[in-house]
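Presented below is the structure to which this report refers.
The complex appears here minus one protein chain, its other protein chains still in place.
Chain nomenclature is as follows: A and B, assigned in order of appearance, with residue numbering initiated at 1 for each chain independently.
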Amino acid sequence: MKEIKIKTRDLSLYYGAKMALNSISLDIPEREVTAFIGPSGCGKSTFLRTLNRMNDLIPSVRITGEVLVDSLNIYDKQIDVVNLRKKVGMVFQKSNPFAKSIFENVAYGPRINGINNKSKLEEIVETSLKNAFIWDEVKDRLHDSAMGLSGGQQQRVCIARTMAVEPEIILMDEPASALDPISTAKIEELIFELKKNYTIVIVTHNMQQAARVSDLTAFFYLGELIEFGKTKKIFTTPDKKHTEEYITGRFG
Amino acid sequence: MEQPTVNNKFVFSRESLKKKFRLSEFLSEKIITGVAFLSITIIVLIFFFVFKESLPIFQSGKKEVTKVESAQKQEQYGGDETAATGDSSQALDSSEQVTRTNSSGQEQYGVTTTDTMMIENQVQGVDTITRGSDEATAKSLMGTQWLPVSDNPRYGLIPLFIGTLKITLIAILFAAPIAILAAMFSASFASSWMRELIKPAIELLAGFPSVVIGFFALMIMASFFQDIFGYDGRLNAFVGGVAMALAAIPIIFTITEDALTAVPRTYTEASLALGATRWQTALFVVLPAATPGIFAAILLGIGRVFGETMIALMATGNAAMMGMNPFESVRTLAATIGAEMAEVVFGDTHYSVLFLIGSLLFVFTFTLNAIAEFYVKGILVKRFQGK
Partner (left out) sequence: MSKAKSLTGGFFIGVTAFSAFLIIAVIAILLIVIIIGGKETFSWEFLTSFPEDGMMKGGIFPAIYGTALMVLIMSVAAVPFGTITAIYLTEYASEKSILAQTIRFAVRTLATVPSIIFGLFGLGFFIKYIGTGMDDVFLGGELKWGQPNILWASLTMALLTLPVVIVSVEEAIRTVPRELREASLALGATKWETIKRIVIPGSRSGIMTGTILAVSRGAGEVAPILFTGAAYYLATLPTSLSDQFMNLGYHIYIMATQSANVDKTLPIQFATTMVLLLLTFMLNLTAVIIRSRLRRKAK
């Protein structure tokens, strides 16, 4: 029986006066892949970003409710956001490597954490790149700029970069939407491996991807959580009619 | 306390996520904000200080002020109508070639406009002149004589204003048409190799220090125009104005060109589709559409010329005359400051008047820029939103 890693209780989010998330309550188990699906603008990315408090960067945002990670409310005033983000990593929709070498990209996180020893960094970089299934492709050009890689390679370097910080949870915001099918397949393979050690939450607009990759699926619509359950069930015998309509492509 | 681990990592706990005080974060934010505050303070200080130093003129009943006159008179910069100033053919008095040591021990000789002006402690032969109350001074501001260095000093600003206006007028009369036409050429008619030549050339011109333009005017243009027009005074409003035009052209050109290229392509295409030629489109469609921007360009060109000091000092003759003749010497507001600031006594009337001139210059350029920015932007926005 897997422990619940992330639990949200009546989480609502407002942009100024406008409500974007309406009272979401969700239990995300550890070391499984949970997918968020729903049409554009339904709030799934917004909700994802509440899990590592990236919404804090937007001045007009207001949050009510709780987000508990391992029973700790991360919106508590006593919580250090910077440290939180070391434990909850994020991979973005469009890969965003720094304008540095591949090595320095992956070493960025450890350096911030005070690790400056050259051999230790090399070890971490190698491990992370291996875990991201990209070591073989870049091992001979670690000190070349990361900008010279293809989209799919960049995204895997970004994943390696996130893993180098040793988070427990990895949030992925449509990680493969900008990639070709082969790179997408590689990323999905990677996610399958990653869930052995990390709790993964992935937002995707590609239903087939959600069906392939995830253990649990949550369906969002207009800022509300419509249905949440085992992926198999959601995609074959969903409870809510709305879910069924979305799954079968009645609207998108 | 032993905590349950996953992969050798501690699970989330209140301990590991407690709010941490980071010194470098705190310091960097405070310092950066502080520095920004400091720069805004200094900028505001500049404005206020210049105004403040001109206020004493308007306070009546000021006590008499002693003025220390330097042993080396600067007749070239007085308001004397007969002085043909700035003329390189005039020799200095031999008395001005004295070698002196200033208070930091550096040897220097030559002209005292370069020297420290507060030479109270060092001048040999001090003349003291007592001034009357400043009521007379405030009144004389509206007068027509600028004679700050005399027994009965008069601070009439009118000749300075007229001089500045003359120069500005001449400069803009030359600069605006040429720059606007050239911008039209670059925006609408020039082939790309021509544009590659024109734009860098304009940038080159923009980069010329004004002292170089002044030098060129003084040495070359002055004689050239004198040969052509055959007037007496080598340095005058015309020479100065044409030289100033050189300084104004890059500004007017650049902004006009931006305005012309900002006109939406749809205008051009619609006009051509109706059968107009390229030149008709440029003249009757694009140009009118860019009028606010061109207006702003001219305003900014005026602002540039109004406050230009070095060219005025070198090429205008520096005599405060008020006639309409473009071929006579003039003295501009900015040049007056530049010429006389070196020899005023701190705090006395002359000093305050020069600061007053500075304040006027500042207010004028500020207003020009404000108009150019707000009014013009407003019209442009309205126009392209289909008002």
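The rule is simple: contacts are C-beta pairs under 8 Å (C-beta built on N, C-alpha and C of every residue); 3 or more make two chains touch, one makes a residue touch a chain.
None of the values given here were measured: they were computed from a predicted structure.
Touching the chain that is not shown, out of B:Leu157, B:Ala171, B:Ala259 or B:Ala334: B:Ala334 (per the contact rule at the top). Touching the missing chain, out of A:Leu11, A:Cys42, A:Ile74 or A:Met90, is residue A:Met90. Within the full complex, the residue among B:Phe185, B:Tyr231, B:Tyr267 or B:Tyr375 touching the omitted chain is B:Phe185. Summarising the interface, chain B meets the missing chain with residues 22, 24-25, 28-29, 31-33, 35-40, 42-46, 49-50, 53, 76, 86, 88-89, 91-92, 97, 102-104, 106-111, 113-118, 121, 177-179, 181-182, 184-186, 188-190, 194, 197-198, 201-205, 207-216, 218-220, 246, 249, 253, 277-280, 283, 300, 303, 306-310, 313-314, 334, 337-338, 341-342, 346, 354-355, 358, 361-362, 365-366, 369, 373. Although one chain is hidden here, its contacts on chain A can still be listed: residues 52, 54, 57, 59, 82-86, 89-90, 92, 94, 96-99, 108-109, 112-113, 158, 161-162, 165.
The rule we apply is simple: only the chains that are shown with their structure count from here on.
Of all the residues in chain B, the ones that touch chain A in their complex are 6-7, 9, 11-14, 16-20, 22. The residues of chain A lying in touch with chain B in their complex are 30, 69-72, 74, 77-80, 82-84, 87, 166, 168, 197.
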